[in-house]
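Complex shown without one protein chain; remaining protein chains in place.
Per-chain residue numbering starts at 1, and chain names A, B and C are given in the order in which the chains are listed.
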Amino acid sequence: MAGRFDMTAKVVSIREVAPETFLLTLHAPEIAEYAVPGQFVMIRPRQEAGFDPLLRRPFSIHRVHAQQEHIEILFRVVGRGTRLLAKVCRGSVLCVLGPLGKGFEVRPAKIPVLVGGGLGVAPLLFLADRLKGGKGVIILGALTKGFLLRLDAFSLTGLDVLVATEDGSFGNKGLVTEVLNRLLGRLEAESRRQIIVFSCGPIPMLRAVAGLSKSYQVECQVSLEAYMACGIGLCMGCAIRAGRQGYLHVCKDGPVFPANLIDWDQI
Amino acid sequence: MAGRFDMTAKVVSIREVAPETFLLTLHAPEIAEYAVPGQFVMIRPRQEAGFDPLLRRPFSIHRVHAQQEHIEILFRVVGRGTRLLAKVCRGSVLCVLGPLGKGFEVRPAKIPVLVGGGLGVAPLLFLADRLKGGKGVIILGALTKGFLLRLDAFSLTGLDVLVATEDGSFGNKGLVTEVLNRLLGRLEAESRRQIIVFSCGPIPMLRAVAGLSKSYQVECQVSLEAYMACGIGLCMGCAIRAGRQGYLHVCKDGPVFPANLIDWDQI
Amino acid sequence: MDGQVKGLRGRVDLRVSIGSLDLKNPVLLASGTCGYGAEIEDFVNLEDLGAIVVKGISLEPRQGNPPPRLAETPCGLLNAIGLENVGVEAFIKEKLPWLRERGITTIVNILGNSADEYEELARRLAGNKGIHGLEINISCPNVKKGGVAFGTDPQQAAEVTKRVVAATDLPVIVKLSPNVADICAIAVAVQEAGATAVSLINTLLGMAIDIEQRRPVLGNIFGGLSGPAIKPVALRMVWQVVRCVDIPVIGIGGITTHVDALEFLMAGACAIQIGTANLIDPTAPVKVVQGVIDFMQENNYFSLQALKISS
Partner (left out) sequence: MDGQVKGLRGRVDLRVSIGSLDLKNPVLLASGTCGYGAEIEDFVNLEDLGAIVVKGISLEPRQGNPPPRLAETPCGLLNAIGLENVGVEAFIKEKLPWLRERGITTIVNILGNSADEYEELARRLAGNKGIHGLEINISCPNVKKGGVAFGTDPQQAAEVTKRVVAATDLPVIVKLSPNVADICAIAVAVQEAGATAVSLINTLLGMAIDIEQRRPVLGNIFGGLSGPAIKPVALRMVWQVVRCVDIPVIGIGGITTHVDALEFLMAGACAIQIGTANLIDPTAPVKVVQGVIDFMQENNYFSLQALKISS
């Protein structure tokens, strides 16, 4: 496993792009060089001396600017670690470990459909960037317009962007899965075989996306989360239930998995 | 025990006045109003969430600017807590508890001789300020010129300032106790009874100051340190050995003690 | 924070009874971390709390251990105070009146070198107005003789409990040591010996070394570890003891915020004590009470019982 780095990265910028949601840009040359879409980094949220909070936090690589040697992280404040992270200043330095895990497996012969709900859009922009120029669809979902994330950036990738908000304040009213259902439903079986779904978001959404993909016989890859300590396969802490195979480990077997490996009833 | 406050104080300024030695100015109106020379505050060194380091740190009140509602702290970086404190920025906010403990007992009828070694000068400037206009002597000591602290500020109090450096790079060559010895030695027994010594500094120095004062039969008050958890008499952690009376507690019985209460052999 | 708890805003009932001891709310101050009350009163309105457990009292005054008595550890505090206290007579004469006059619910933590001494302490305290309960400290790791032995042996713990229960009319809380393999064995033993309730945990035995001086930091070498660091161990033991005894269990150990307090209440503690947190923030107890009230109101828990996890 080459190309994983334990480095200090300078904060290039940080800004609030939606309520409690921040876009963090780091100068991390090695990570920017080696990362592939779907991979993640472990970031130490504290800068001060001391061991509390103890663990690094995992975040998807939201985007890479190869020339500037920058990586972007899109994160939401949900607890102690992310609250600390939201307070870092430009110029300060963070300990970052990455790039980690298995990313999305892109199939050039296929037409990608990206499905992201809420913060699940985080790893998809990097993927969309890499798919740029080809055909493809992105379905973005959020509760309401104010929580729609990075719509402009996704639009600039040139892929078709469909939007769903649960309250109908922007785009289609409803869930991303309804949009996905209509989209796949419209296609012939033949065309469907050309499709590959890449998805990230809350478990209920992923379960539905995996279910739709299965019933339409479409390949589907999902990016999953688990509480992590090390992020590199040392502790076995990030187990999720797979089908017959017992447990998979999100940090090294994933975070991106073929949807059909996962035990969707027990996860 | 009225007039003790658990408050948040804004950092007005912080600057390095000698190697690893910082002058911190805080906006703390209530503390500035109630403090007397020799008292201290407990400052939480961390600003981030988290419990490491756990304890607040005790610092003498170096000076009070009553009109501006400011207090000054003079501190040296010796460990984790002080290292964190040295990094605070102007405008940030610290948790401060104070004013605490018993300060110096000033006797208007007597002539004060202040003896401060190294960082021991910290509580003496506040005292000198309050003695302003009267007669009195300040003996300041340091290893070498570069470590002499707040000479200008002490000079402005109008008291006579004597200086001793161990390497002779400024003022008298030698220890503050030698200066004190000469000063007391020159006086008649009669005049000596007029003198009161106030001292703060490392234990060996204080032991010598207490010894001299005892042999010249001069009243002496010393400011002592101990590792503290609460600073307000809750934990009994800050014990130091007194003579027959067992232990005294630096945070509530002190930090200023009559020198003859202390067991100088065992401390 | 002005040291006052905002009114209960109606609905949430925080009252709790431990035997004949009725508490306004389940937040108590732990022994050894709040002096005899007067030391902390500038920062906390003591009547707003469930009760105060005063510093451990012995028959004779004790000077305590040689300094240093404290060492900071990651998220924790080591102390080796050695039970410095004024002794039972001075407590009754000099400290108790202050507490009584203010109507503060007062639990007296007692410590002896033998079952006889515990009994004698209970007897001397009996009949003094202003004392609402006794807490038997059979678990302090900082004294050489007695103390610890009682806390690690079920039979001796039971013996001490029986003697104290016989010597007093007050509710008797037995405070358990965590330095044991099976805390349930001790808890069951003191329940059978007549304890009104158990409280746990006291400190974990620990130490620190000063590498520059190449010697133990504490004058006493060993000390008791307290603070946030020990919370997971304390919570586990409370969970276990709640599930093996029928008497009320008071949770102690690392409780610093209302979240910590709620963890213990959900584990099944009927009340909690705040220790080290008082030292680092004397207004912590009031914030905890307020935080518990707010959480319960926001989440529609109307009683402490409703918080408890049943499994």
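The rule we apply is simple: contacts are C-beta pairs under 8 Å (C-beta built on N, C-alpha and C of every residue); 3 or more make two chains touch, one makes a residue touch a chain.
Bear in mind that the values here come from a model prediction, so they are computed numbers and not experimental data.
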item: Omitted chain's touching partners, listed by label; value: A, B, C
item: Touching residue (missing chain; options C:Leu235, C:Ile274 or C:Ile293); value: C:Leu235
item: Per the touch definition above, residue among C:Leu96, C:Leu204 or C:Leu304 touching the missing chain; value: C:Leu204
item: Residues of subunit A (touch criterion as defined above) contacting the omitted chain; value: 1-2, 4, 6, 44, 51-56, 95, 97, 226-230, 232-241, 246-247, 252
item: Positions on subunit B contacted by the hidden chain, ascending; value: 50-52
item: Contact set of subunit C toward the excluded chain (per top definition); value: 73-76, 78, 152, 179-182, 204-209, 211, 214-216, 221-223, 225, 227-233, 235-236, 239, 254, 259, 262-263, 266-267, 295, 307, 309
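Convention: only the chains that are shown with their structure count from here on.
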item: Two chains sharing the most contacts, counting C-beta pairs only; value: B-C
item: Distance-maximising chain from subunit B - centres being C-alpha averages; value: A
item: Computed distance of Cα centres, subunit C from subunit A, in Å; value: 47
item: Separation of mean Cα positions, subunit B and subunit A [Å, integer]; value: 56
item: Length of the line joining the C-alpha centres of subunit B and subunit C, rounded to whole Å; value: 36
item: Where subunit B touches two or more other chains, by residue; value: 51-53
item: For subunit C, residues contacting two or more additional chains; value: 74-75, 228
